[in-house]
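All protein chains but one are shown at their positions in the complex.
So, chain A:
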């Protein structure tokens, strides 16, 4: 692909983008210059590039006094900063049928980003949403750090580049029409992809696209529409892929028919985490089983390839092997909890004349458990490999697979397939890598499926953690707030470490911090003025399969803090809503809190055994408050009956999608706070299905839920993970009030109420 510099101009449209003479830069991302490129293509294809970007977010903030690092530069800022040099490589095209296209270098896993990006394009280009095709880009190594879906960052990171490229595409189409009709672009209007000019002349984008792609065309400066002129962005919009989903036409990885002869493949895995295969003892018997085509031993287990998954599953169950030990064979919940407690620094001794609120919390491991299990299609031959899988970090997947197969990266094609959920899980490419290994070992194309049992036991999980919190107060004022977290090591080996290294000089943290500590400090911060506030993370190096789980550290860390905030309110004899209101750092925080207090009728009388609870959370430039009501008349069988949520993420690109994200966050919080976790026994989780890992079902879900979207800004903040921590706090607080207990261990109701599957 060749490109040609087309124009250079400062972005002049965004309010707040100018720099007052002699003053500090204003806190927007727009104090930069942009280059747009015309990309060589048969149809119009435009990309926008940022140049001379000397002012990253790190230096462009008005700093509040004593801010936490995450308030200066959060993980989303880090991802934007790292992706900046290549954000121009997002290309908008308009073809001769007038269809607008964009291959998004992110993964759609249910969060609705393809819809939101299609809305940006439809708005900027004045075309109907139905004329826009947003697909998922293959791994593009030239994007370096700009193809990772995480940190609630997609809309934050593409909002500018996509709209800028679209604005230039529109300007070129208008310039082409103006030239054809001997007029100026200013005399033209666009409706639904049709350009109209003086004298009743009109032409479709499709008719103009070839002329618009002509490099000799002169085009005036173009900048995205100001917020006030947006017609699609900000309007509740249904998903563009909804029809495919309700008719069964949406194709997930294992629905694809892309490699003729790709065989259903499953694995038998060792009985403990990271165990090994010493020997396969009944290969001949397996090969003789009905439908079995091939058998191979790979690093992670014994693979069986069969005509159907049903037959592969039967053969996998019949595997007899000698297994080597894993990495945590002797560990169980009790030993891990002891280790975590030992690793949690004690709180500082309080001063003499102050009172303290102390609390310790434990959080269990939690499976990501996306409903589509780990899966991939792989076709490896002697000199190349082709992979299909739902991947949020496909460049790292490509590099890892290339290294494993001994192939140059250019010989490994990685297709990103829309996924059936992620919650952090698809940051890792373990299924893709395993499928590539099996395909190489057998010389056959494979369709790899992890059984649900394997997905829960050998898949990844949010790391278990222990929390020690001490707050001190005197005369009704909170003086200090100290939160020491110890967590089982979280694996960030999906490319985030490299990203953090690439922007190390801009990070607002100092000292010899691990990646995990850096992530902790760039995601967790208190939204309250709680005096001298300290939040730290220590990690325990247990080699288990972990990974960040929707909201990374915040669900546990901030969830526990919300519980302590309620206890502090009680200790200082204040109403929890009034207490929060007084201590919240920003007016927009108070606005969402006030909204739920009012809409959710905070303080209304509740029958015995039922209660209300409040939670608040802010991250990635967004904030939310959650008010729930719980029925805990049977403390072992609590149900959240009602929820009121208010959310402000700045510019809400698709309020309907944002509402869906908040509903998802609430549902995650109901599950993980009340009932859903993993028990580890002898180096392996016991849970192997949703009958054992008690994720929320319809019967656990409230019948009365309202979400209020407050649209407060020019740029979108992060939304995908925001909903979890506030709801965790609200549910725990409601449970505490309803039962008169102090929840300290999560999930709250967590018996082993099932017969575990054999190992």
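General observations
Rule of thumb we're sticking to: a residue touches a chain if its C-beta (ideal position, glycine included) is under 8 Å from a C-beta of that chain, and two chains touch if they have at least 3 such contacts; residues count from 1.
We take it that contacts and distances are computed from a predicted model.
One chain of the assembly is not displayed; among "Amino acid ABC transporter ATP-binding protein", "Putative spermidine/putrescine transport system permease protein", "Ferredoxin" or "Isoquinoline 1-oxidoreductase, alpha subunit", its UniProt protein name is "Isoquinoline 1-oxidoreductase, alpha subunit".
Touch with the chain that is not drawn comes from one residue among A:180, A:225, A:633 or A:656, which is A:656.
Across the entire complex, the residue among A:214, A:255 or A:281 in touch with the chain not shown is A:255.
Residue in contact with the omitted chain (choice from A:355, A:598, A:703 or A:745): A:703.
Annotation: of A:43, A:93 or A:111, A:111 touches the absent chain (contact as defined above).
Contact between chain A and the absent chain runs through residues 109-112, 238-239, 241-252, 254-255, 257, 264, 290-291, 307-311, 313, 369-373, 419-423, 449, 451-452, 656, 660, 663-668, 689-691, 695-699, 701-703, 705.
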